[in-house]
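For this depiction, one protein chain was excluded, whereas all remaining protein chains were kept in their positions.
A, B and C are the chain letters, set down in written order, and residue numbers restart from 1 in every chain.
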């Protein structure tokens, strides 16, 4: 595998230093990164060494390692890159350990959306909902947790009666082959803050690690609920749903950076 | 948003100092408050920054912050108000953090019922049961956990064969718009100690934080069980249920304060 | 409520000092007792202050308190009785706290069976299976976890192809009213090591706290599995099941004390 420092999207990734600190708690640290891995494992998102997280913290980009048990990684197991210098700051001592194969997807999403964090889960609900819904989008409306989702175009949270739309793409033999489908999602669904990969899992991105984690929890809840609704033939989208805005011409990044989702 | 100290119901909230200490363990502390947030997160009640708690401790009212990850809040993140002086005793240093939007619901419920604690959960069972039951009340009888529910009119726990009734109200775009529907519940269902909000969650209130937490757990269990019963077409209410009392003229607060539910 | 030290069965409870120590780990301690309460809460057995445990340790009988949150009780909250002297050794300082209303059931079961431990759970599976099975016994065969159940008549574990039979009794308004139905179970089902109470929960007893806890976990697993089997119309009892022994004349206590179940 090519070194991640040579990844095309990582090379073009720049920090917008004009933006003030938007973290509620503070920038990601290596200690917090590893604690979140434990929490995500306990939530069922990262079993069997699956799942990944990428997070910008100051001038550094932290990405989880591949193939290691996520609930057991320690600070020195996290890959760290300098965004300005495009150098590798830290990597595990064991040379067999590679950076997450999602790394190239994270750099694409971060570059295109201005997101500071991407969380990739292998939750069973994310997988199973894509088997119940044959089409290429998951949609749900009139749910309180929809208010936990950020709209990058308005810079505000979605409303209760809005329709949350999450594109579904087909899985590919390798993560790197998801690059073009995800690029397609970013182009065709500029309001998306997440994508489902059929028979695989979920990617969620947002302006901060806090908002990305919160949105991932909101979406996971909605997916679990939607599975129960599907089983009982309860429609996911109710009447009176969100009329999608047509004014999508504004620079997405600026918008995405302008607010934080909250419930 | 108007400052909570100017909230009409908070302004009218008075402590009945004639009542002796009714806590089994002792008054709520900030340390216990944050530990309970972790526990409620683990129970699935407060994922994605959702859910909230308000609790009177001595002369202070503690309320959880909005939008923060509930399992991560620390003592300094809790909003604390002086009930006698109607002042803000403590708030998070980060000025972007607001008090829970449920705060105005908590003050209403506390003022009207004399409750010292209100817990608001986003448990999936509380949400899903409101999609299975189309009407405006959830009712269940002949369940041991009904004995964990306090009847504010008798001052005692409900009996096994009683019918527990929890009103269901429709969700609204914002929490503050739930104020009038909840006021309606308190007027029309004076025996209620909880209300379900469709596609949203659950509010439970009681004389102490201990009894409120216990009742919330009992109700959550009954909701999960009721979902399984509904799926199998097992009636929730059995014959021989509780004849509701008609003598509701007594002052609810006095009654609510006179005992603690137990299982 | 009458003091437990005056309970008829407790008064007749005697320690068989001729029996050697049968604990795998060692006698129950107050510290272990409270840690097990936390574990049982986490397993979903003791939510909402429900559930209880009674355990003989040396010459003392320890019983959990009523109405307190089981995951939060501390060593001083456990009721301790001297079995020889028939005195109360310890009780919570708060005089409003009573011993578990199951205490009178525990003393009956211990006296009649020679068990040293009784665990009472409120697990949802124990409740729901009694709604799926209308009759008065739960039966399952050909399951590995049946080997975790102790047969007090043979002094050995059941076999894989044996039929485990757990009587089901109807719930009553108060725990004390379960005394006669449980007495009936002990007389009519002398091989029983557990009883289900409809819409309520489960009681399990055994020669040591270790074996009782293990059997409770095995039964809880079997109940959860049986619910899934019932939903899919898979028979719980397969052909080739256990022929119940007719030779039940031996002294049950001696037998119950003669071995420890294992998986």
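One rule holds in what follows: contacts are C-beta pairs under 8 Å (C-beta built on N, C-alpha and C of every residue); 3 or more make two chains touch, one makes a residue touch a chain.
Keep in mind that this is a model prediction, so the values were computed, not measured.
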item: Touching partners, among the displayed chains, of the absent chain; value: A, C
item: Selected residue (touches chain absent from view) among A:91, A:111, A:147 or A:200; value: A:200
item: Residues of chain C (touch criterion as defined above) contacting the omitted chain; value: 24-25, 142-145, 148, 159-161, 210, 213-215, 217-218, 220-221, 224-225, 228-229, 232, 234, 260, 262-263
item: Touch residues of chain A, complete complex, unshown partner; value: 47-50, 66-69, 72, 94, 96-97, 122, 124, 127-128, 131-132, 171-173, 197, 199-201, 231
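Quick note on the criterion: only the chains that are shown with their structure count from here on.
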item: Category of the chain touch graph - line, ring, star, complete, other; value: line
item: Angle, in degrees to the nearest 5, of the Cα rotation that carries chain B onto chain C; value: 90
item: Length of the line joining the C-alpha centres of chain A and chain C, rounded to whole Å; value: 47
item: Multi-partner residues of chain C (each touching 2 or more other chains); value: none
